[in-house]
Structures are given as C-alpha cells and as structure tokens.
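One chain of protein is taken out of this complex; the other chains stay put.
Chain nomenclature is as follows: A, B and C, assigned in order of appearance, with residue numbering initiated at 1 for each chain independently.
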Amino acid sequence: MMRAKLAYIVGLAALAACAVMVHAGPSGGTVSGKVTYEGTPAKQKPIDMSKEPSCAKQHATPITTETVVTGPGNALDNVVVYVSAGAPDEAAPSQAAKFEQKGCQYIPHVLAFQVNQTLEIANADQTSHNIHPLPKVNREWNKSQPPGSAPIVDKYDKPEFIPVKCNIHPWMHGNFAVLKNSHYAITEGDGGFSLPNLPPGKYTITAWHESYGDQSQDVTISGGEPKSVNFVFKAKPY
Amino acid sequence: MASTVYQHVASSVTERTGHAQATRSGVWVGIFAITMSFAAFTSALMVRQGSGDWQHIMLPPIIYLNTAALLLSSITLERARRRAARGSTPQFRDALPWVAATLALGLIFVAGQYLVWRQLAGRGLYLATNSNSSFFYVFTVMHVLHLLGGIAVLTYLIAKIASRKGTPRWSLFEGAAIYWHFMGILWFYLLVVIATRL
Amino acid sequence: MEEAVQPAHVHAPPEGFISKYVFSLDHKMIGKQYYGLALVSVFMGMVLSWLMRFHLVWPDAKVPVLGSLAPTGAPGGLITPEYYLSLLTMHGTLMVFFVLTNAPFAGFGNYFLPIQIGAEDMAFPRFNMMSFWTTFAGFLVLVLAFFIPDGPPTSGWTAYAPLSAVGKDAGPGLGWGQNLWAISIAIFCVGQLLGSLNFISTTLDLRAKGMTLMRMPICTWAWFITSCIGLLAFAVLLPACLLLLLDRLAGTSFFIPSGLVVSDRLQNHAGGSPLLWQHLFWFFGHPEVYIAILPAVGIVSHVLVTSMRKPLLSAKVLIYSMMSIGFLSWMVWGHHMFVSGMNPFSSLLFSFPTLTITIPATIITLIWLGSLYGANIQITSASLFALGFVSMFVSGGVSGFFLAQPSIDIYLHATYFVVGHFHMVMGVAAIFGILSGTYFWFPKMSGRMMSETLGKLHFWITFVGTYCIFMPFHYLGLVGNVRRYSSFVDDFMAPLMPVHKFISIAAFITGAAQLIFLYNLIHSRFRGKVAPENPWNGTSLEWSIPSPPPWNNFGGKHPVVFHDPYQYGVKGSKGDFVMQDSPEQIVSG
Partner (left out) sequence: MGKFFAIILVVITLASAYPIVTHKFVQPEDISTHGHAIDEQLADTMAEGGFAFVGAQLLLAFFVWKFSSRKEGSKVTHLPGGAKLMVATAFILVGTEVLALGVLGQKAWADVYFTPPKPDALQVQAQAGQFAFYFRYPGADGKFAPIHPDKIDEGNQNYFGLDPANDVEARDDIVTAEMTIPVNREIHLLMHSKDVGHSFYVRELRIQQDFVPGLDLSLHFTATKTGKYEIVCTQLCGLGHYNMKAYLNVLPQDEFEKWLKDRAAEQ
C-alpha cells in the first residue's frame, strides 16, 4: 500500500518533469525510423475457434496468427523499439497499462509498459479465460478470469519480455514488454516508430520482435536534431 | 480398595499371556504389511522396466560387505536369544554382549550403505539421474529406514537391560529378533532384485 | 517361557485433561476422537459439495462470503474453473479418506471392537494413540492446502499422473497444493496401517474366555476383515504416494514419460509410466471401497438383528460372504481402467471377478431380506437407517452391475452414472451405516439417549433426499453427461440443466437436514435423558456394562462368553433374549 502511494507520487513528479521538458522546447532530440524485413516471413494461419462458439461468431472471417505481422513495403509490425542503455531508469507512470481479452484474442498482441506500472487485464468475453504469463526472472502466476469478474491487477518489478498464454484457449498468445523507462514505441501498420524527448547523450536503441529476437544500434544525441535509425530483420518461411 | 487392586494385578497376570501373543502377531502383521509395500515397489520396477530407458548400474563392492555384516548380525542376535532363553526366566544380562554386537553390526550396515550412496554420487549417479538409480536409492533408503526402526528397539532393549530396574518383556525381545531377521531376509531379496534387475 | 511381571498394562485411570481427552491411550476416547474428526470432515466435505452444486447450476452467481475466503480461487465470489476442481478434489479426499475410512472403521471399531470381544483395551494403546494423531496430522496437512497461495489441489481424489506429477506448469493447485495432498495421504496411510495392525492383533489375541471367532458379533468380524484389507491397501498406496512425491520434488520419472509439453514448457523427464500410477492407485482404490462399506454392512447387520428380535438366517454365511468380497476385492482394480489404454484382454480378466462380487453381495442382501421375514421389527431411528442402508445397498449394487461390463463402460465411463453409482453404494450407504450406528450406540457412548423424534425426522428427509439427489445422476449418465465438468458450456449437456437444478436443490435441503442430526447429537449429549445399561435389549458384550462404560471397560473383571452373539426370540430371564455372557441355558424357542 505504502509503496503504491510512493510510486504514485514519484509518477506524478516524473510526469511534471516531462511536461517541463516538452515546454522547454527543442532541447530534447527525437530518434525515429522504420523496421522492415527481408526474405519470406512465415505464413500466418487462420485460427479455428469452433471449440469456443461464443468467440468464433465474433469474427466474420477467421482471424489469423500474429507471430509475424507485416505491412506494405516489407514493414514489420509489433516490434518494440526502446532505449536499452543510456537513459536513466524512470518511475512508473500512474496510469495503468490495459490488456484485454476479446473474441478469444489478446488486444494488443504486444503490450509494452514500465517496471512497477500497474497492469490491468480485463475479460470482455462470455467465457472464462485463463491468463498465464511465462516470465523467467519475474514472479510467475496463473489465474482464471470468469466472465463478468473484475480486472486482474498486477505489476512486474524487473524488466523482461514475457510471453502470455491462455491455458483454456491454446491459440491465444501475446507478449508483455516490461521496460525500464518511458522511451519506447511499438511499430504498427507501416513499421515506423519515433522516440521523442531524448535529452543529449549516447543511447543504445534496441528493436525486439517475438519471432526474430532483437537488434541494437548506438546513437548519439547532441542537440534537438532528429536522428533516424532503421532496423532490418531476416525472415524465414519456416 | 484392596480387592480392586487385587483384581488389577490378577488382570495383568492373565492379560500378559494374551499381550505376549498380541506382540508376536503384531510383529508378524507388521512384517506382512512391509512385505506388501516392497512388493508394490517391485511391481513398480517391473512395469517401469517396460519403457526402454534401462541402463544397468555397477554395484559398488562394499554393498556385499554390508550384506555380510547384516547376515552376521542375525547370527549374533539369534545367539543372544538362545542365551537369554536358558533358564525358567529370561537371562537378559547374559545376552547383553550379543545384543550389543548385533546393534554394532546393524550400525555398520547403515554406515556401509551410506558409503555406497556416496560412491554412486561420486560416479554422478543421483536419485533422479536415471530410472535404475532412482529405484536403487528408493529400495536401499526404504530398507535402511525400516532397519532404523529395529535399531531403535535394540537400543531400547540394551538400555533397559543395562539399567538395573525392571527387565524388558520377553515378547518384545522375541518380536525384535523376528523383525531383525526379517530385515535381513528383506535385504537379501532386495539385493537379488538390485543385482539382477538394475 | 514365563513372562517377567510387566506393569505396563496395569495402567491406572488417567488423571488430568491432556492424558484423558487429548493424548489418551483409552480406545474409547480414541474412537470418539476418530468419530469427531470424521464429523468435522463430513460437514466440510458437504459444504464443498454445496458450492459445487451451486456453481454448476448458477455459474455466474456470486457466492457471498467465498470471495473474501478465497480471493484467487473465487474472485468476488465467482468460482473459477480451477477452484471448482479444488472443491471436487478436496470433497473426494475428505469424504473417502477422512469420513468413510475414519468413522465406520477407525471410529466405531476402536470404541466397540475391544468391548465386543471382552478386552480391556487395544493390544497396543500407544500405537492406537499414534494412529489417531498421525491421521489428524494428515488432516491438517490436507486442509492447509486451502490457505496457500497456490490453492488446493485440482487433480481429483484419484490424482492421475502425469497431471498430478508434472507440477505447477499444469495449472493452479498442482504446485504446493498437490504436494500437500500427496504428503497428507502418505501420512494418512501410516496412521491406518498402525490402526489395522492394532485391530488384527487385538482380535486375534485379546478375546475373552469363551469368545471363539465365530461367537464374535458381525460388526467385529467386519472390522477384522476390513483391517486385513486396509493393511494391504494402505501398504500399497503409501509407496505410490512416495514415488509421486519423488517425481514432483526430486525430479525422478516414475510416472512421467518423455517429451511432455505443459504450458509451452518441455518437461525434463523420461520414460515414466502414467498407467503405473493408475494400477498402484486402484490396487488400493478398489479395496478402499470395501474398507468404507464392509464396516457399515457389519454395523447394519448388528442393528438389524437387534431390532428384528430374531437371529439372522445365518451369521456364518454373512461373514463368509464378507470374506469373499474382501478376497475378490484384490482382483478387480482394473475395472476402473477399462478405457485407460490397458491391454483390452486384461479388461475381460478384470470384468469376471467384478461381476462375481455380485454373488456374495446378493447373498448378503438376501440374508437380510430373508431374516426380515417373520421378524418383529422395532422401528427406531437406528433401525430405520439400517433398513435405508439395505435399500441403498441394493440401488448402488445394481448400477455397479452395468459398470462391471467393459462394453457398457465404453459408453458410461466418466459419466454421472459412475458418480451416482459410487455415491449410492460407498458414499451414502456407508453414511447410513454410520448414522444407524450412531443412533444405536450413542446411549452406550455418552450415557444418554438421542431424541427419537428428531432422529426419525432426520431419517425421512435424508432417505428421500438422497434418492432425489443420486437417482437422477444415473439418468444424466445414461444420456452421456460427463463428470468433473465445472460448467456445461457444452451445447450437448445444456438441455440437462433442469435435472441439475433439481439435484442441486435436493442437495441443499438434504444437507441442511444434517443440521438436525448435529443438533440432536450435541443436545442429547448434555440434555438427553439418561440411558439404561441396555436400551435396545441387545445381547453382545457392550450391553453388559454400564453406559458409558467405565475405564478399562469391565472394571478389571473378565467376562466369560457362553453363547453366540444373537440369541433373540428365545426364552431368557431378561425376556426374549439371552446375553452372550449370561450363563443361563437356552430353552430352544
């Protein structure tokens, strides 16, 4: 309880700080770029939910797997781009990161949030779900969530990429990205990302993808000028 | 008052024989139960052998010395029983050295088994290494646990005999002897199973 | 070889609370302790079954207090699927082990076996005390599972491997919850082994003068046979639990084969055999059914014959039938595994002895029925429950006849038909035996009579209620309603909901009726009218001593037995019966 309150206050302080920085104008630099792939990515297969009619009927055309989501021009989506070194650790923001189970699908497929940030998992379906994150360094839990029950609230205290599965519906897989600071972005649609408000300094930018692993590049920010960083992942059909 | 006291004594006198038999049958029933549970372990072994992963383990030679010690202990205990059985009332004090010898040999066996485990561990064979080692440890440890029961009773008997007040019940002494011999037989059976199957 | 004087057995009556009520060496107190433990367990088990029945028919309804009692298992009072399985597992384990094994066998057996054979106490009072406190420890360990973060075990009372063996990856309750289960059952086995050892030695060697084996009352025989079965059964379950614990905690592979992927994790085990667990478990599990039912058969025969005021057609035949049931119970465990992937030929081998058990069971029933002919039945709460037992025994036995046939089992296995069957025959029937025994012996145990009015009220509701609950189970099974489902998302089973609602409501009413019994028990203990030495005009030795019996039962005297146990309908100084220990000659009548 006490720690929660503390985190809350610190969070507010951090927010205030950010506000000031933004107000201060161009002092912070921005790193932006695009994540793409080369080669043939694995074919995404349609998911047959006939076992769970209440979900199946929510999808006119069956949804497909999301292990590799691509966009036009070899854009690669659901990639977490974040500052892995150079930026100081930040206290968690006060607002909760929301993870929803809808139509027997995790929304979003990849959810990024900060260490000790509140995580809220809600069940919008008419069936019981089971949430089983499979961390290696954080504490593991495995809970079921009957329809109409309150959101499950939790937080993680160590940075980690955590696969999430539903034991009841084997096709439901998602990912948590627990990060040390607020400088992160997730590519969607065009594979583009941008990390604003980076004070001058030397940073390591890392891009993580659930199937292709991660890549890193170093970048130095001296003034307010924008820097561009691009990542290219090798894709294999199998 | 006096009469009731008399009745208690009377009762204890008549009861004694009944209780002596009860102790004996108790021991036999216990032996029966132990046999049953080791039969269960053995059948588990048979079933488990069905699946391929079966790699034989070399037994450390000490195990045969331990066996010798245990057999010897049965002989010394039988000797103790013979000595105590001379005369109309139990001559426990004559038997004392032999009981002590039995206890010593029993402890040697346990120590020897411990060495066997150490040697296997030295070869990197632990409880969970493979199915054979699992069964080896299960068999030997369970047997030692049962033997420790016998050792406890022997210790009690020795203490009771050595202390001059009161002597142990003959039926208890006899029961302990039966149990101890059974431990020897059980170990012999286990050794055969281990040597042939594991 | 003559014995040195041994003061150990001339124990004086214990002074002080602890030695009298807690760590008592007196078989009567230990019997009561077992009965008390069973009473606590049976009400716990009943509440668990209520929660299950409630969740099944009102899946989205919140259970008032539960939300705060089990925040993870039932968030806000909504029972999660895994918590339903926890309830199911704990219900089964509590009922089978801590009620059906404790009350009729360890409880009444401890209290009355020594008295009925004219002994001062059990052969090994210290073992006896250890036996209870071990069992109690097992109970505590099991109940502890309700309070750990992992939650209670979820693999059912049969704990099939590898679900019960791979650990927490397989789901909530399969981490420490399952460990506690295995530890608890292992401890329980030790307690029962000590108890059986005591029963057997006592029966063999501490019988009073003239008490030949064939002069022992039928319930003494039942307890004796049961302890023989228990000795073998628990001696097998104990190793099984140890091996399970090794698989779980030490990483061995007795029950876990290679290449299992549980919750996306490849399990690091190789070569184990899941069927091995099933064989070991059911080798105990089927005899366990008779451990539960035979003492009830004995108690009921004892009560019936006393209420009928005439001897049974043949006590001998009844005893031999019980023996043959006990004997056959060792060759039938495979009938629980017809569809388990066991060699189909062995299924047939297991089917025959199973069907054969019907013969001694039928003989027992016919002996009861035939003895009722021409009787003069005294209707009391005790005899009503005994008659109810006979009815249940028939109903449950008949359905067993279906499941004994592999071909029919293909369709009925793991349906509610099975649940109905074993609740009827080993659950409720055994409970009826316990209740009958309670109404019958309470005066002797407490020195006060129970209220007959409340007793009969209790009987009518329980008897009708039980049929309302468990008969429909069979119907559901015939349609193909699968057991152990926490809710029926299944569109096939949804139409059967009305039947489930009926069952649940019947269960709530019948369960509530048990509070009448509890009240009767407690109230009569203190306010009931004082009981005479022999309220039912019984003939066996327990009725020849004061109620409640003095310490060491016969006050240091040694009863001598002259007659067979059930001399009813004969001329005797006390009326139409002659007590076992009365020297008077019997005028054949």
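Just so we're on the same page, a residue touches a chain if its C-beta (ideal position, glycine included) is under 8 Å from a C-beta of that chain, and two chains touch if they have at least 3 such contacts.
For clarity, every value in this text was computed on a predicted model and none was experimentally measured.
Enquirer: Just list which of the chains on display the missing one touches.
Expert: So, taking every chain into account, the missing one touches A, C.
Enquirer: Determine which one of C:Ser395, C:Ser446 or C:Asn537 touches the chain that has been left out.
Expert: C:Ser395
Enquirer: One chain is left out of this view; which of C:Gly272, C:Gly326, C:Gly433 or C:Gly572 touches it in the full complex?
Expert: Per the contact definition at the top, the residue touching the missing chain is C:Gly272.
Enquirer: So one chain is hidden, and I want to know which residue out of C:Lys209, C:Arg484, C:Lys529 or C:Lys574 touches that hidden chain in the complete assembly.
Expert: Going through C:Lys209, C:Arg484, C:Lys529 or C:Lys574 one by one, C:Arg484 is the residue touching the chain not shown.
Enquirer: Could you list which residues of chain A touch the chain missing from the display?
Expert: 42, 45-52, 65-67, 127-128, 130, 144, 163, 165, 167-171, 173, 210-211, 236, 238
Enquirer: Name, in rising order, the residues on chain C that touch the hidden chain in the full complex.
Expert: Interface residues of chain C facing the absent chain: 80-82, 84-85, 154-156, 158, 160-163, 166, 170-172, 174, 256-264, 266, 271-275, 308-310, 313-314, 317, 339-341, 344, 347-348, 351-352, 355-356, 358-360, 362-363, 365-367, 369-379, 384, 387, 390-391, 394-395, 398-399, 401-402, 405-408, 410-411, 413-415, 456, 460, 463-464, 467, 471, 475-476, 478-480, 482-492, 568-569.
Throughout what follows, only the chains that are shown with their structure count from here on.
Enquirer: So which chains are sitting against chain A and chain B at once?
Expert: Both chain A and chain B are touched by C, going by the contact rule given at the top.
Enquirer: Please find the two chains that have the most C-beta pairs touching each other.
Expert: Top of the contact-pair ranking: B-C.
Enquirer: How many angstrom lie between the CA centroids of chain A and chain B, rounded to a whole number?
Expert: The computed centroid separation for chain A versus chain B comes out at 64 Å.
Enquirer: Taking each chain's centre as the mean of its CA atoms, how far is chain B from chain C in angstrom?
Expert: Distance between chain centres, rounded to whole Å: 33 Å.
Enquirer: Which residues of chain C are in contact with two or more other chains?
Expert: Not one residue of chain C touches more than one other chain, so the list is empty.
Enquirer: Could you list, by residue number, the parts of chain A that touch chain C in their complex?
Expert: Touching chain C: residues 53, 127-128, 130, 132, 134, 140, 142-150, 152, 163, 165, 167-168 of chain A.
Enquirer: Quick check: in the complex, which residue numbers of chain C touch chain B?
Expert: Spelled out, the residues of chain C in touch with chain B are 1-10, 120, 123-124, 193, 196-198, 200-202, 204-206, 231-232, 235-236, 238-240, 242-243, 246, 250-254, 257-258, 270-273, 275-276, 279-280, 283, 552, 555-558.
Enquirer: Report the residues of chain C in contact with chain A in the complex, numbered from low to high.
Expert: My answer: residues 59-60, 72, 75-76, 78-82, 168, 171-172, 263-265, 489, 491.
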